[in-house]
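A single protein chain has been omitted; all remaining protein chains appear in their positions.
Coming up: chain A.
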Amino acid sequence: MAAHLSYGRVNLNILREAARKELREFLDKCAGSKAIVWDEYLTGPFGLIAQYSLLKEHEVEKMFTLKSGRLPSADVKNIIFFVRPRLELMDIIAENVFSEDKHHSSRDFHILFVPRRSMLCEQRLKEQGVLGSFINIDEYILDLIPYDGDLLSMEYESAFRECYLENDQTSLYHTAKGLMTLQALYGTIPQIYGKGDCARHVANMMLRMKREFAGTQNQILPVFDTLLLLDRNVDLLTPLATQLTYEGLIDEIYGINNGYVKLPPEKFAQKKQGEASKDLPTEPKKLQLNSAEELYAEIRDKNFNAVGAALSKKAKIISAAFEERHNAKTVGEIKQFVSQLPHMQAARSSLANHTSIAELIKDITTSEAFFDNLTVEQEFMTGVDTDKVNTYIEDCIAQKDPLIKILRLVCMQSVCNNGLKQKVLDYYKREILQTYGYEHILTLNNLEKGGLLKPQTSSRNNYPTIRKTLKLWMEDANEQNPNDISYVYSGYAPLSIRLTQVLARPGWRSIEEVLKMLPGPHFEERQQLPSGLHKKRQQGENRTTLVFFLGGVTYAEIAALRFLSQMEDSGMEYIIATTKLVNGTTWIKSLMDRPESQTP
């Protein structure tokens, strides 16, 4: 079921199992048949922890989406609300409970707060006069959700916005708590590095929480050697760039949500063998994407330009395998062939799916628009004419291309130029407001507050220095057989990953100057291990680093870290954790403000 979580260097299935156990325990606390009322946002993340079958085993008979008004009728003993601790949700729950009482009186109510209960919410329920109606009010501590064998995410959408725009560090508290849970299961992490204000804050909280739990000495042999905490605002550039890995492009174009992607169905319709393709399906095709699928694990982190070759190679292997049947002479051989058949058929359908996806993506990546856009991005990243109004952006605005695309480009130019000249900035802003509407002034304000967009101050542009020192641009990026992480953006090596790479070797001391140019402090902390838990490392055994991106990480960055893990001489394995899996579009969107208009 979730076997792919346990294949990696760190068995993340332990975390999943711990989460499942806790869920079962809570469900058993509410004896009898139950219906769950879901905060819709939670269904995705929960799907990664427990399928419906688990819920069913514990007498969950119905599931509803939380919405105001009356609860749907269901002949169950318990109604359980699974919600995030948000005030607006409390009001809906109160409404549900009120309208309920008149019809049934025998149903028991429970609330499960995810990831943490909140006094504020309970107070709200109390004010609404329904707090007493709940038999159980509990919390389900689900901070870090395992997405893959090396990937954890909190799926906390608004983390970046809250931290940098609203000075609300709730997400960081959850992060610190999540890291404590992780340490409880995988041992104390002896070394903590970090860069950025949020990183510092999280590290401080972790160290304090450790003191608070001083009594319960963790006796688990540490699995992680190092924790690296990175603020997203240390590297604002990377998420703005278009990802060029296979998985990155799927996310850019179709959006991957909780490990699933929805694709236009046409491409997949005729693939079904034997069936007449008379009815084209109208429902989007939903596919799960993770390392459980062998082929996907193989190609997802490749540059898209290398995917075609990989697919055709795979196609050959599979058809060769099917050809084997002609060589199978004896009964034993045939039997063996047949036993492999399900696996081969799965491989074939996986191949068919990914060939279709690759075709869909190719249609877009070969388009002129995509090419032009990429060219401009690369010009910015290499520092070409970043101080002038860019004609391509101008044209895109005139053509009314999607606003987010424009914002990504403008922000990118600003970041690569360490701010735009006031004149240039104002020009872009006016163009955007006139073309897309004045209400976006709030969004523009947000982007400025978040540092993505800024006027150039007197200090000189230090981006070129950073680029050169960290080798952010590699002229001859090899997309087919990469030898450097820059392949994930066909030339641009993500800054965040360079920092990670340098930390491992030769160490941050070599780049003090650059670190000072990037926002926020950098630091190192050590956590004492109880004697006897010091690892005796085998010769040649890799070290394991947990890299935590505060404010989001892209699939291309993940690909780059996986690439580093696989490099033979790196001596380091990376596990990735983040507040949210993002791409430029979702990230910018989370920073947009959209007043509800009341146009007459």
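We take it that a residue touches a chain if its C-beta (ideal position, glycine included) is under 8 Å from a C-beta of that chain, and two chains touch if they have at least 3 such contacts; residues count from 1.
Here, contacts and distances are computed from a predicted model.
The protein name that UniProt records for the chain not on display, among "NEDD8-activating enzyme E1 regulatory subunit", "Erythropoietin", "Vacuolar protein sorting-associated protein 16 homolog" or "Mitochondrial import receptor subunit TOM7-1-like", is "Vacuolar protein sorting-associated protein 16 homolog".
Per the touch definition above, the residue from A:Y260, A:F337, A:Y436 or A:W508 contacting the chain not shown is A:Y436.
Between the chain not shown and the residues A:D28, A:E57, A:E166 or A:E359, the one that touches is A:E166. Of the listed residues A:E40, A:E88 or A:E283, the one in contact with the hidden chain in the full complex is A:E88. Only one residue from A:H4, A:K34, A:R107 or A:H201 touches the chain missing from this view: A:H201. Interface residues of chain A facing the missing partner chain: 85, 87-88, 116-120, 123, 162, 166-170, 172-173, 176, 201, 204-205, 208, 211-212, 214-217, 252-254, 364, 394-395, 397-400, 402-405, 425-426, 429-431, 433-439, 441-442, 445, 585, 593-600.
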